[in-house]
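Worksheet for the structure shown next.
Partial view: only certain chains, each at its native spot in the assembly.
To keep things simple, chains are lettered A and B as they appear, and every chain counts its residues starting from 1.
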Amino acid sequence: MKVFNNSFTVGTNRRCELIDITDRIEKIIADSDVSEGIITVYCPHTTAAITINENADPDVVHDILLMLSELVPHKHKGYQHSEGNSDAHVKSSIVGCSKTIPLSAGKMKFGTWQAVFFCEFDGPRRRTVHVQITGQ
Amino acid sequence: MKVFNNSFTVGTNRRCELIDITDRIEKIIADSDVSEGIITVYCPHTTAAITINENADPDVVHDILLMLSELVPHKHKGYQHSEGNSDAHVKSSIVGCSKTIPLSAGKMKFGTWQAVFFCEFDGPRRRTVHVQITGQ
């Protein structure tokens, strides 16, 4: 059994943004020399998240960001956290900071349209993503 | 260490529907010959998801689908994605396409009322679910 850990940084350019990080993860898989096992993609930030969705049409990303911002408004009279980014914390808990993907024959068991996205909810910032490959 | 992969298909009958797939996963666990480890249930689609919730009273499933549809409406003037299924993509990112369950003594460490559901948000369609059992 091997446990291979690696990390990379992502620079975000807007307050809310989804950035396709699939290529970065595929490179770590290739470096890991593991072909069968589990890929954990982990965001160590509390105002960001990881999701898996479609990257073929950028309008899908637009619509995800739109609905999350309608559901969890940036400003709300009830928010008590003084940093002005309560919405980003809430979105982080709704979308989730960790995703697990099966690895088989050296590839993520992805569907045709799936990609992994880093979700920035309080940028622009410099962010880190941890990737762990566990298997054989 | 063993890594056991299997998949099955699910036929959905409505646009939005939760289908209990617990039995299908238990059969794959039995076939895997793994008794201690991790079960990853993975949906390779971007307009569907996997969740764990109660299967004893079907009204719970009704209420989950109701609230998701109130939160993320099918039609919205701001949606840009032209396929008319933006809501399904958003719900997929909110519920999540991957769930991880501890396996011990050959069984999922489930609570009394838990079951695994395939969440269809843009059916009816023929769908695939990947299950990976990693352990010993």
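Quick notes
Keep in mind that, in the parts below, a contact is a pair of C-beta atoms (placed from the backbone, for glycine too) under 8 Å apart; a residue touches a chain by one contact, two chains touch by 3 or more.
Predicted, not measured: the structure shown is a model, and the values here were computed from it.
Here 2 identical chains are displayed in place, and the whole complex they belong to in this file is assembled from 3 copies in total.
Methods note: only the chains that are shown with their structure count from here on.
When the CA atoms of chain A are superposed on chain B, the rotation angle comes to 120 degrees, reported as a multiple of 5. Averaged C-alpha coordinates put the centre of chain A at 19 Å from the centre of chain B. Within the complex formed with chain A, the chain B residues making contact are 1, 3, 5, 38, 40, 42-46, 71-72, 76, 78-83, 86-87, 89-90, 92-94, 96-98, 100, 128, 130, 132, 134. Put simply, chain A touches chain B in their complex at residues 1, 36-38, 51-54, 57, 59-60, 62-64, 66-68, 70-71, 94-96, 99-102, 104, 109-111, 113-114, 134-136.
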